[in-house]
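Can you read through this structure? Questions will come right after.
What you see is part of a larger complex, with each chain still in position.
The first chain written gets the first letter, and so on, giving A and B; residue counts start at 1 in each chain.
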Amino acid sequence: MSATGRNDAAALAALLRDLADRRAIEDALIAYAHALDTRDYPRLRECLAADVRVRYGGSSWLEGVEPVAQFCARALDSLDASQHRIGSVAVKLERSRAASVSYLCAEHLKDGRRFTVGGRYVDQWTRTLAGWRIAQRELVILWTDGDPRVLAGPERP
Amino acid sequence: MSATGRNDAAALAALLRDLADRRAIEDALIAYAHALDTRDYPRLRECLAADVRVRYGGSSWLEGVEPVAQFCARALDSLDASQHRIGSVAVKLERSRAASVSYLCAEHLKDGRRFTVGGRYVDQWTRTLAGWRIAQRELVILWTDGDPRVLAGPERP
């Protein structure tokens, strides 16, 4: 193989790894959303780094995998159904770190009532031996619609 | 080329084919949705395997390309417009078969009224010489909004 051919091959391999990494991060965003909607908390935990920090809509930071999983379970387990639609994903890679911004439109259903949350996930990622994990997640809520009592847990008024 | 180089090249080729197959399945999901909304039933048929089985929202199974295309035409042809937004696509590949789960938010418009259906497409795929085709599709409806009479065909009350 000529030097030119080797350089081309190296550039193509780098391009392929970039595409594959960005696809893997988008896959993890989607896996997280599907896990929420199927109440698959083991799968949810697999999307999170051990030292993950998460903040939803200006609340205080949750620290660690269990607090995040428990927060999600408390919010979702009393619903009849939910649908977390994720899209418009932008990813920036930097070696074993990444940042993404994605759009969320989340439906929450209970007793025939619906509450919709539109927002922006601003995420930091870390690459582990088992794949990309969310290291930090902030949900910026842009708008809501419907009946907010749908999301109120039993402990809330 | 060294044995290591050959192994690397083989791994990269496999990674590329995986990305391309998953992108092809996502493309077919989108082509199907665009075909519904432009009433392009020839294009819709191209997305389906000859022995396709489809079930919408717990109704009975439709078997074969023509029954599926005719069902779609009956549901959509009387509308003023529709928009089948597809997203959050998760694909699992296994040789010449694949499975996907994707989210649907479908708008149906008629006479200034709107009916929205949110759901989950659970699909099985088969690879043919002409590309990936839907072998089985189930639409699990998660929520609806608006006026359901928009979708009622002329034969329905």
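Structure notes:
To be clear about the criterion, a residue touches a chain if its C-beta (ideal position, glycine included) is under 8 Å from a C-beta of that chain, and two chains touch if they have at least 3 such contacts.
Quick caveat, the model's predicted, so the values are computed rather than measured.
Identical protein chains form the entire complex, numbering 3 copies in the structure file, with 2 of these shown.
Rule of thumb we're sticking to: only the chains that are shown with their structure count from here on.
Rounded to a whole number, the gap between the C-alpha centres of chain A and chain B is 24 angstrom. Only residues 1, 9, 13, 16, 19-20, 23, 27, 30-31, 33-34, 37, 81-87, 105, 107, 109, 114 of chain A touch chain B when the two sit together in their complex. Within the complex formed with chain A, the residues of chain B that make contact are 1, 8-9, 12, 15-16, 19, 22, 87-90, 101, 103, 105, 118, 120, 142-143, 145.
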